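Since the structure comes first, as structure tokens, the remarks are kept for the end.
A single protein chain has been omitted from the complex, and every remaining protein chain is retained in its original position.
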């Protein structure tokens, strides 16, 4: 893909560009929704497994991450001028949630959750740094 | 009030301290909930009044601010280690929403909304910078 | 209190009346916000205590109840014609969450949570049945 090109499914008027990398807002929304889903499913999985997986810290971080991913996606869907503030916070929250999940690296669900959160973190960091 | 004292209604284990100023987490939660309420009521008011008050930018910012205030309050209520990331983002979003409301300074509802958002911005900035 | 009177803090244009009982929308909003807070705090408490209190069912019901209380309060704050549909669902969810909490009747936090949810259930049932 050529630098400067725009990824699939850019909503009308929502293309963004930055040097050397491009991302459509729709891609970032998809990542946020995927991370929301994964975090909620993982919290339920962790509660079922119990023990160290169901620590208050792990459960609270998964719930926070799910909720902020949703709030961030909603801000983009609203076409809000505040969406970059939310993307930057979402990038930080997803990265920290991924780190916490990665502490349970022997569990495949936690590994998958870490990966989904990290993908969302990267997408949100990119979106939060784009020139308009 | 003496510097270093703790405000009313600190929830057990939720006192925080920083040099020269103190705020309990419960106070910050109250400010976030008040800002959520005010932003949603103001969006409805703006839609009724129409015209410049009901611009897409104003409505999107009020909706974003309401939702992030809620997400931030929820993070504190969960006792989440991520709450300071959310407080810092909430401070920024509330400040920008207040600025946008202040552009309609002849309208008393918008002035009140700006004040409530600014109070929440200050509380969240303080909470987001506290040492633990 | 005289039948037909309106409770404190009725927002402009938001008074409702029904035979033999009255409730302002603001009171119902307060109950929903109180229930949201209590459910999130109780979920964190339950995760810390572990064991039967932190069952996947209990944690999922507390999270659902917290989120629907918020959605219902937000609908009323928006002045939405759909708020009664939400109030009726919220009444049902709060009642079932209270029942689940009541199964842990030896635990004071769970008892308090059951009481707060039941109060919200009653308020929402009243609001959901009012004539406009």
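In this document, chain identifiers A, B and C correspond to the written order of the chains, with residue numbering beginning at 1 in each.
To be clear about the criterion, a residue touches a chain if its C-beta (ideal position, glycine included) is under 8 Å from a C-beta of that chain, and two chains touch if they have at least 3 such contacts.
On a predicted model such as this, the values are computed, not experimentally measured, just so you know.
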*Given the contact definition stated above, which residue among C:29, C:63 or C:114 touches the chain not shown here?*
C:63
*Residue among B:25, B:60 or B:130 touching the omitted chain*: B:60
_Where the missing chain touches subunit B, by residue_ = 43-44, 47-48, 50, 54-56, 59-60, 63
*Write the list of subunit A residues that the hidden chain touches.*
11, 29, 33, 36-37, 40-41, 43-44, 66, 70, 74, 77-79
_Just checking the interface: what residues of subunit C touch the absent partner chain?_
56-57, 60-61, 63-65, 67-68, 71, 74-75, 78-83, 85-86, 88-89, 92-93, 96-97
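In this text, only the chains that are shown with their structure count from here on.
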*asked:* For subunit B versus subunit C, what separation do you get between their C-alpha means, in angstrom?
replied: 23
*Averaged over CA atoms, how far is the centre of subunit A from the centre of subunit C? Could you give it in whole Å?*
31
*Contacts with two or more other chains, residues of subunit B listed in rising order*: 74, 78-79
